[in-house]
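Here the complex is missing one protein chain, while the rest keep their positions.
Which chain is which? They are A, B and C, in the order written, and residues in each are numbered from 1.
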Amino acid sequence: MSDTLETTPHGATDAEHDAHGPAGHHGYIGDKQRYLNRLKRIEGQARGIRSMVEDEKYCIDILTQISATTAALESVALGLLEDHLRHCVVDAARQGDEQAEEKIREASAAIARFVR
Amino acid sequence: MSDTLETTPHGATDAEHDAHGPAGHHGYIGDKQRYLNRLKRIEGQARGIRSMVEDEKYCIDILTQISATTAALESVALGLLEDHLRHCVVDAARQGDEQAEEKIREASAAIARFVR
Amino acid sequence: MSDTLETTPHGATDAEHDAHGPAGHHGYIGDKQRYLNRLKRIEGQARGIRSMVEDEKYCIDILTQISATTAALESVALGLLEDHLRHCVVDAARQGDEQAEEKIREASAAIARFVR
Partner (left out) sequence: MSDTLETTPHGATDAEHDAHGPAGHHGYIGDKQRYLNRLKRIEGQARGIRSMVEDEKYCIDILTQISATTAALESVALGLLEDHLRHCVVDAARQGDEQAEEKIREASAAIARFVR
């Protein structure tokens, strides 16, 4: 998957991540199709931005499209984060202090990347 | 172009926008290919996010990919905005107070959409 | 305290908030003096911004001071949020699903106010 970042900041293997359950228990499974639909639409928005630059549309209109796309991405991120807190962080809290601490640090670092 | 927003917030027609020169004089033409390359890469990132949800990758990794994609989009937007100030706003300033005022209000509204 | 918002979005009384322990168990107590020092410095930055406007300093310098101040506030918020997840959300997770759900929703809404 060459489009994704090659490094993962949490430094955990997929095996570790999957330790608390079978594949698919990453919290967002319930709404998976809805997330996929939203992301498909975001891909369309990104494609639209490129078409607008290709066609040399008015700059302010392109900026409007970009801010709509980043807002859509941030909304997906906030949804995924809430799902993550609801499932993964709550599970870790019940497993023990150490497990909780690791997930809290990881989630806080992810939140900081959206705020700063 | 169904992927782009149907409404434009500035309320001007394409003809008006092109009034200060032939098509392609929207300021970013010099770097057009570079913008297209960056946007193509951003489309790939968006596609990558969808693959990650499809494959039920670890939530925090998806969030990292989303924050990288929004940062890339914001960087494109800041570049386009600087080009817009450099060409369109400067041209308007030289045309007269009214023209300048219209462009300043429009640019400020676009900036606010990225800050808030 | 006229400077604080009159409405609280979570709709819980102080008594409810304190239900899980004596006053001061809101998670940030360990670093309280450090937070107070940082906030005292932020007050000084805010006062400095007003002085700059009063003295009609260069606009860009005022903007630099404002962005430094918002970054300092966001950094305090991220710290408080991490402390909140570490203590209050983890405690709620151990109390039960309903308690966890309430805290997750509340924290997610707070996060969204910083991202959007």
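Going forward, a contact is a pair of C-beta atoms (placed from the backbone, for glycine too) under 8 Å apart; a residue touches a chain by one contact, two chains touch by 3 or more.
In this text the structure is predicted, and so the values were computed from the model without any measurement.
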Left-out chain, listing which of the shown chains it touches: B, C
Sole residue of B:Leu36, B:Ala68 or B:Ala100 that reaches the chain not shown, by the stated touch rule: B:Ala100
Residues of subunit C (touch criterion as defined above) contacting the omitted chain: 1-5, 8-10, 12, 14, 17, 23-24, 26-29, 32, 35-36, 39-40, 42-54, 56-70, 73-74, 76-77, 80-81, 83-84, 88, 106-107, 110, 113-114
Touching residues (missing chain, whole complex) on subunit B: 71, 74, 77-78, 81-82, 85-86, 89-90, 93-94, 100-101, 104-105, 107-108, 111-112, 114-116
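Note that in this section only the chains that are shown with their structure count from here on.
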Cα-superposition angle relating the copies subunit B and subunit A, to nearest 5°: 180
Chain nearest the global centroid, as defined over all protein CA atoms shown: A
Gap in Å, rounded to a whole number, between the CA centres of subunit C and subunit A: 24
Mean-CA-position distance for subunit B and subunit A (Å): 22
Chain centre separation (subunit B, subunit C; CA means) in Å: 32
Where subunit A touches two or more other chains at once, by residue number: 74, 77, 81, 107, 114
